[in-house]
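Structure, as structure tokens:
Here the complex is missing a single protein chain, while all its other protein chains stay put.
And then chain A:
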Amino acid sequence: MSDIFSPTRRRFFGLALAAGAAPLIRPRRAWAASTLLNVSYDPTRELYQEIDRDFSRAWAQAHGGSPVQIRTSHGGSGAQARSVLEGAPADIVTLGLAYDIDILAQNGLLAADWQKRLPHNSTPFTSTIVFLVRKGNPKNIRDWPDLLRDGVQVITPNPKTSGGARWNYLAAWGWALRQPGGTPDTARAYLKSLFGHVPVLDTGARGATNSFVQRGLGDVLLAWEDEALLATRELGPEQFDIVVPPVTILAEPPVAVVDRNAQAHGTTEIAQAYVEFLFSPVGQKIGARHYFRPVDPAILAENRERFADVHTFDIASLGGWAKVQKDHFADGGIFDGIYTK
């Protein structure tokens, strides 16, 4: 025991400490101009894998062969935004809802008018909220009121912890407002009743999909169209059907260059090229392949058989994210009111 701190041990210990600390003091130059970090949300894994590969190739061809290394990180939209806020060196954010990027803008990471810098509210692909039901639709669910029928269980995650769930919630809210005689009060009553049919509040969209698909829980899953299409076409075409409600929300997951980080890394030009690539025909086609609705009308028309016709309303018609967030999802907001005793 007495030789714990003998000279050799001590030297070894010091070396080990130095080795452990080395990554911490690595010079910042490691962020060379040819590395990009895209901080994204959960259901875009497969999409950005393909985008990253094709963009990197296109950029190398146009700029004399120097390849770009793009890394993309995924997670819940809000958690991802918070990590960027707390210093994750994202050059680009591609998140589930504009509010999460607004928060970054409020903290000076990018310009307040970021959403006007790219076409279509900086949204290269849209999606919508649909119903995923068991094969053959045994409970005959066609429209929003059907969700309130006795014995129908609805699976949707907690809008407080999941960006996707906020779209679900707002789709229901917007539909209820648009009914004859619809007022905020009737919409609130509808949602209160709707969440009475929710047996489990998962924290994220993937967790809710798991509850529905793996655990056999519930009769309807409220889901992003891209997730629902992926689940039916690639996981189990014989297990599920998609029901597109007559009216639903236009989900717009936007993208932006994080000015402050890109400037610090010297990647502004390439980051800008990356987000513009998403709107190019190549980028739009990749999006459609991964079940995201392209904003380019020509490419959308090419993929007509993939995407059902829907009547949608957008977030602006509900007053925009800042208002919606404050009214519905802030502490003590309308959503909390649903769960008061």
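Note that a contact is a pair of C-beta atoms (placed from the backbone, for glycine too) under 8 Å apart; a residue touches a chain by one contact, two chains touch by 3 or more; residues count from 1.
The rule is simple: contacts and distances are computed from a predicted model.
Peer 1: Could you tell me which of "Glycolate oxidase", "Monovalent cation/H(+) antiporter subunit G", "Sulfate transport system permease protein CysT" or "Transketolase" is the UniProt name of the chain missing from the displayed complex?
Peer 2: For the chain missing from the view, the UniProt record says "Sulfate transport system permease protein CysT".
Peer 1: I'm checking contacts with the chain that's been left out. Which of A:200, A:242 or A:282 qualifies?
Peer 2: The one listed residue touching the chain not shown is A:200.
Peer 1: Considering the complete complex, identify which of A:143, A:269 or A:336 is in touch with the unshown chain.
Peer 2: Per the contact definition at the top, the residue touching the missing chain is A:336.
Peer 1: For chain A, enumerate the residues touching the unshown chain of the complex.
Peer 2: Its contact residues with the unshown chain are 1-2, 4-5, 78-79, 82, 103, 158, 160-161, 199-203, 207, 210, 214-217, 329-331, 336, 339-341.
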